[in-house]
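On to chain A.
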Amino acid sequence: MFDKLDQIFVTALHWLVSYVPEACRPLASSLICIAFVLSVFPAVFSVTTIFERKGIGRIQNRYGPNRVGIPFTKIRLAGFGQFIPDGVKMLTKEDIVPRAADKVVHFLAPVVMLIPVLLAYAVLPFGKNMTITDYDAGLLFFFAVGGAVELSVFMAGWSSRNKYSLLGAMRAIAQMVSYEIPLILSAVTVVMVVGSLNLNDIIAHQNQYTFGIAHWHVFTPWGLVGFILFFIASLAESNRTPFDLPEAESEIIAGYFTEYSGFKFALFFLGEYLGMFAIIGLGITLFLGGWTSPVSFLTWIPSYVWFFTKLMAIVFVFIWIRATLPRLRMDQLMNFAWKFMLPLALINILVAGIWHYMAADWPRWLVCSAIIFGAYAILGRSLMQNQNFGKRIYRYAE
Partner candidate 1 sequence: MIWIVKNLWLIPALPLFAAGIIAVNKQPARKLAATLAIGSMALGFLLSLCAFSATLGHHGEGAFREVFSFNWIQFGGQWMDIGWVLDPLTAIMLVMVTFVGMLIFIFSVGYMAHDENFMRFFCFLALFASGMLGVVIANNLFLFFVSWEIVGLTSYLLIGFWYHKPSAAAAAKKAFITTRIGDLGLLLGMVWLYAQTGTLNFYTPEHTGCLETAALNTMLAAPPVAGFAVVTAIGLLIFLGAVGKSGQVPLHVWLPDAMEGPTPVSALIHAATMVAAGVFLVARVYPLMSIGGIIGAHGVPVTTSLTVITWVGAITAIFAASIAVAQNDIKRILAYSTVSQLGYMMMGLGVGGVAVGMFHLITHAFFKALLFLGSGSVIHGCHEEQDVRKMGGLKKYMPVTFAVYAVGMLALAGFPLFFSGFWSKDEILHSAHNWPVSHIPFLLGCTGALFTAFYMTRQVALVFFGSYRGHEDRSAHGHTAPDHSHSSEFHSHDPHESPAVMTVPLIILAGFAILLGFVGTPAWPWFDGYLTGEEFKLDFSKLAEPGTLGLMVASAAIVFTGLGLGWFLYGKRQRKTVAEKDVLEAAQPFIYKLLENKYFIDEIYEATVIRFNAFAARLCDFADQWIFGSAVLLVKYVTVGLAWLYRLTDEYFVNLGFDTGCEALREGGGGLSKLHTGRVQTYLRIIGVALVALIIFLIWGRKA
Partner candidate 2 sequence: MSPFFIITGFVTLLGAAFAMSLRNLVHCALAMAVAFSGIAALYLQLDAQFVGFAEILVYVGAIAILIVFAILLTRSGEAPEKSVLTSGWMAGIAVSALVFTMLGWAVLNSSAIPKETPPAPVATVKNVGDALMTKFVLPLEIIGLVLTAAMIGAVIIALKEDSQKSKSEVGGYQ
């Protein structure tokens, strides 16, 4: 029964497709999947915005939005209806386009932003047999498409002919490019161990259980480091809190989408969140076993449930980080990427290599963890060393 529950969406898909004439059945099935993605993930997006605002509020010891409810009734749904008025607001706001802006590029920027992000969902395995297109080089597709996002950021930043937006765009691109490398390298460790770029193979590799615990990659030394690196890199990729320099309100207003308003801004906002969800989804599939349950006895729970719970958990962590961590300066950001993340990622690959070739018993664990912690200690020390954090002094404007 649980298995049927697990495959409910798959059967629904097949059921719907069967209605379509033979010729355009593949087309129909792809369209249905697209529809599924376009419906589920914006919904998740809207929920997360509310979660985010309420979460940050709670962390900052205040309530988040709790006024919106079912219209003409008293029920306030504790603010979870907030996304509807926001959506309406976004759509109804006047779409101001600066005169000097480059109309075409200005208009195309959000579109180019959304296309790659949505394409990324094509390879993510939401549940067992629930991958829209099972590419042999799925991971490579994901990163290829991920790479295209920067282009749209640039288009946005440049086309609005605004120094702040241009500066913001440049920063965003620099950051995204810098963090893309540790992101890919940490993913490479998983590929090395699993031996295939296909995400389902990766999940299959993690879908074994010993003493009831799943073989998630995160439980291995290189896996843990890989996950942490991946997690930090994904934070940077989606311009989230510690790395949200591009749209740092205090400095350059909203970064590359300052000149956007109305529906284009909504699209950007949606694109950003969808990018976040995609990168988290990848992180889950690579390190947290995708749709597999952590413990053997809970496998009855449907796979997609696992996927979305893990997703929401990490989203919550993102929100949590956003609320707590201060913003990094540009050079700290770059140093951190090039001097800490990259070397650690390379060493992680080394460890994955060693892991792969050593016999599967306890010395392997000892050696790998030893190397990892050694590397972490050295890299961390070198980073901290020359930062002479003297007493902080405040200079007030005279």
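The rule is short, and it goes like this: contacts are C-beta pairs under 8 Å (C-beta built on N, C-alpha and C of every residue); 3 or more make two chains touch, one makes a residue touch a chain; residues count from 1.
Keep in mind how these were chosen: all candidates are chains of the complex that A comes from, given by their letters.
Since the structure is predicted, the reported quantities are computational estimates derived from the model, not experimental observations.
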Original post:
Among 1 or 2, which chain makes contact with chain A in the assembled complex?
Top reply: 2
Subject >> chain A residues within the candidate 2 interface of the complex >> reply: 102, 104-105, 108, 135-137, 140-141, 143-148, 150-151, 154-155, 158, 166, 170, 173, 177, 195-198
